[in-house]
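Removed: one protein chain of the complex. Kept in place: all other protein chains.
Presenting chain A:
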Amino acid sequence: MWAQQVLLAVIGLSAGVAVAGGLFSFIVELGVIADFADRTHTADQILFYEDCTALGGILGNLVYVFQIGIPAGDWGLAVFGIFGGIFVGCWAMALAEILNVFPVFMRRARIVRYISVFVISLALGKGFGACVHLFQGW
């Protein structure tokens, strides 16, 4: 009985460390947060942003795994939704950027102008797609 619990503990611990390492290096190495800090000219706060990311990961995991109820109401959900949405949007674009999606397509299609139009239509398309997906309940 004890041996089993110890084995489970070892599995759980290593799973947690591996997942944390993978997910957070994915976030950091894509440069999303460095981007935020640079855009807002608040690079001096970068350590604070790291703390926020770490705290968000730790608390978010606790809330999910232990199914802790948070009585924040609709407004709390709205706050979570808007900030979570901004983050995921930037994240998705950072991923596309790091994979050189845009330069490759622009070069192949020989597009040199109106790049901002493509960026805007990309953003609208993402937003529209998310709306359809969520409202259809897929």
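Please note the rule applied: contacts are C-beta pairs under 8 Å (C-beta built on N, C-alpha and C of every residue); 3 or more make two chains touch, one makes a residue touch a chain; residues count from 1.
As a convention for this text, contacts and distances are computed from a predicted model.
Enquirer: According to its UniProt entry, is the unseen chain "Stage V sporulation protein AA", "ABC transporter substrate-binding protein", "Phosphate transport system permease protein" or "TatD family hydrolase"?
Expert: The chain we cannot see is, by its UniProt record, "Stage V sporulation protein AA".
Enquirer: Which of A:V28, A:M106 or A:A123 touches the chain that is not shown?
Expert: That would be A:V28, which touches the missing chain.
Enquirer: For chain A, which residues reach the chain that was dropped from this view?
Expert: Interface with the chain not displayed, on the chain A side: 1, 4-5, 7-21, 23-25, 27-29, 31-38, 40-43, 45-66, 79-80, 83-84, 86-88, 90-91.
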